[in-house]
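Each remark here refers to the structure printed beneath this line.
Only one protein chain is missing; all other protein chains are in place.
And then chain A:
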Amino acid sequence: MGKKKRGHPDVEDILARPWCYYCERDFEDLKLLISHQKAKHFKCDRCGKRLNTAGGLSVHMNQVHKESLDKVENALPNRQGLDIEIFGMEGVPEDILQQHNQRIITNFYTAQAERHAVTGNPPPGQSGGQGPAKKIKIETPEEIKKRLAEHRARVAAQKAAGGTSAPLHVPADDQSPGQGASPFPPPQAGFPYPPPGAPGAPPFPAAHAYPPAYPTGPSPPPGAPAAFNLPARPPGGGAPAALPQRPPYMFNGAGAPPPGYPAGASTVDELISSGARHGDDIDHMIRMAEAGIKPAGKPAEDAGGEKKGKKDKDKNTRMVYADNEVSPEEKMALLPRYRFTAVA
């Protein structure tokens, strides 16, 4: 059997990559590493000048800004020292180099073993089927969401093709508890709940932790859904026929679906919005999920972080005396204490 390219580089390739002493990041080639070091570790925070080494930066700070450099920026806590002169891969102490290589080798083999576990393939060289047991697939919320979106697209297509009679799958369960901000109560023990992985249904692992009763603000006791709550639903969302009827919600269908939402979701939106008036944030989250929008929290945060970073660069300034129109002396001169009244 010839060696297949899997996109997983050999350990030698990884070991050959140049890496940064200060932050342990590795790079395609030495040039990139050096430009990284100049930009991240040897850049003057006063004027932006990029020096070649920490020593160079220290001299620069001393001479140009009359300040002394005490540590290397953006470095790992134990690598901030100025005593070691690093340029690219030059100057990295032997023991640190060994440590790094050891870590790479360990990581490589761990990753390889994991890959083998996932695929169920025996490691190369080992023939026979006695490989480690296949790893159980665990879906992340993103994966689930993706699958859900696919499913919904399918359903929508089905609906478009087969008329409106086909019942809709209510995809409310893509708000998994892993979402953090979710105000959902933890699953209630003893609740009659179909076991996950019902035959024929694709597994929705997130659903097992999802409360069966849809909470409206103050969550009702389990098993006693309020009038507008969604009825308990089997977690296997794959079979639309298994869904309970939802006639009580149909009167809401008169309202136009909010713009931007997939047409297929309109009734669901309506029912949720009418059902969860009290829990606005929940409502919002669900609508977002319905619309296939990723939770707003994280990307927004990321964007915020980026902005902050940029601001850092142009250094927010606060002027101690910020009145551009009037001088401080004029203000002082208006004080009763200083005001001049001409002697008559």
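For the reader, a short list of remarks on this structure follows.
Basically, contacts are C-beta pairs under 8 Å (C-beta built on N, C-alpha and C of every residue); 3 or more make two chains touch, one makes a residue touch a chain; residues count from 1.
Heads up, the rule we're going with is that contacts and distances are computed from a predicted model.
Chain not shown in the complex: UniProt lists it as "WD40-repeat-containing domain protein", one of "Peter Pan-like protein isoform A", "RBR-type E3 ubiquitin transferase", "WD40-repeat-containing domain protein" or "V-type proton ATPase subunit F".
Annotation for chain A: contacts to the undisplayed chain at residues 62-63, 65-68, 70, 308, 311-312, 315-333, 338-340, 342-343.
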